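Excluded from the complex is one protein chain; the other protein chains are retained at their positions.
Up next, subunit A:
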Amino acid sequence: MAAASAAQSRKTETYTDTKRRDDVRGVNIAAARAVADAVRTSLGPRGMDKMISSGDQAQEVIITNDGATILSRMSLLQPAARMLAELSRSQDAAAGDGTTTVVVLAGSLLRRAQTLLSAGAHPTAAADSLHRLATRAVEILHSMAIPIELSDRDSLVKSASTALNSKVVSQYSSLLSPLAVDAALSVVDPAHPEILDLRDIRVMKKLGGTVDDTELIHGLIFDKKASHSAGGPTRIENAKIAVIQFQVSPPKTDIEQSVIVSDYAQMDRILREERNYILGMVKKIKASGCNVLLIQKSILRDAVTDLSLHYLAKAKILVVKDVERDEIEFITKTLNCLPIANIEHFRQDKLGHAGLVEEVSVGDTKIVKITGIKDMGRTATMLVRGSNQLVIDEAERSLHDALCVIRCLVNKRFLIAGGGAPEIEMSMQLAAWAKELQGMESYCIKEFAEALQVIPYTLAENAGLNPITIVTELRNRHAKGEKNAGINVRKGQITNILEENVVQPLLVSTSAITLACECVRMILKIDDIVTVR
């Protein structure tokens, strides 16, 4: 059987094509590789950052190390190059981390693919072997993986710090990673232990202080000050909180209306009526025992007026206004209360309870903080601080990566060594496997297996080490059976990477390799670019 298929497959493996189609494929590959090369230098703990300046009037500047961010900001026109940018976005969605890795990997695979094509391999033959390679590589990764428990906080912190180590904020990784782990673990619902919804974690940015001051808040914060122009309270203990979706202001109908005032006495009466109307509302609110009011922003009319604020202040009710409608769900979930849409429905059972609501100064602005919430929902809020906007933004992105890493671990509870160890191991095992195969497939897989070495190579290069020495030594160590030998960038040598606590979730590696392979297969199968309407 094997001999027969070998004889037949010889025929499949010649590919003659017109010159123009080769050109299209060549152009696609070249463009995609150019993109990969652009982000290559940002890989790894010693990777460099990119400064991105937007071309428009605003001249906005971003400094980042995050592959997905860099690629999403690049203005790419070539369709294949855009596919690579989308690849990193997919990785961002699937795993959240490894967005640079996936692009670098795809670039390297494409380079090998080009060699294969020029050697006369049929693109679909290359694409099919790439698919087999991906399946096999995932198996190899699984065999290397170390299972973990969510209760093992140490391991979680370790993998979060690996993700943070390559970022601008790496010096704070010892601080940020436990924070990320705690935040993530606090929102995992015991009923659904395999799901971690990152929307339940809010990250709030505040300028001022340093990244050191970043904190996890067990409760809720609002990025606005309490409305106390009329001298209302700024600190309430034993708070009873109401989230309202109506307005405490003079009535306004949906149908157009106008009040006709014909003489002075009437004017006086109208003012009095307005006062009574608002007073009535405030009294109703007060009657329910509520002392903190969160008011949804309204586009139709003012949520509160000076007058109503005055009465609310007199009633010793703390008011936070202009809460966005899409935040309501998060707030009600956290406070374990129900939103109130009409004054008639203002009942005590719809209120949320908290130990303390207070306005605190952070930097030069003030925020409202709610802590000690009774029956708090499974949400978490993080307050990120930094000395300038660029640092804060990058800290937020890094924190997002760290949270994603933990989400991956919640989904798939396996860890894998970092530092280029899995890539070298895959490359060696796949190369050995290629020798068992026959025909073009064997040749393709051998080439692609070598392509995986780009990750340790780039890691070493970015760290200023001699890449060839490092990669050959790494291969040597792996050949001796040291599965977890990897590049220790800090020491500049090969060590057992597990002992250095450089670990990452299995999902990041598996999704990087499958997504990169899928994208490369897609690019290989394209033979023409058609311009359409």
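In this text, a contact is a pair of C-beta atoms (placed from the backbone, for glycine too) under 8 Å apart; a residue touches a chain by one contact, two chains touch by 3 or more; residues count from 1.
Here, contacts and distances are computed from a predicted model.
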{"item": "Choices \"Dynein axonemal assembly factor 4\", \"CAHM3 protein\", \"CASP-like protein\" or \"CCT-beta\" - which one is the UniProt name of the chain not shown", "value": "\"CCT-beta\""}
{"item": "Touch criterion as defined above, residue of A:Arg73, A:Arg89 or A:His353 at the omitted chain", "value": "A:Arg89"}
{"item": "Which of A:Ser72, A:Gln114, A:Thr332 or A:Thr371 contacts the chain that the document leaves out", "value": "A:Thr332"}
{"item": "Where the missing chain touches subunit A, by residue", "value": "5, 8-16, 21, 28, 77, 79-80, 82-83, 86-87, 89-90, 93-94, 122-125, 131, 192, 195, 197-198, 245-246, 250-262, 266, 269-270, 273-274, 277, 296, 328-329, 332, 338-342, 345, 514-515, 518-519, 522, 525-533"}
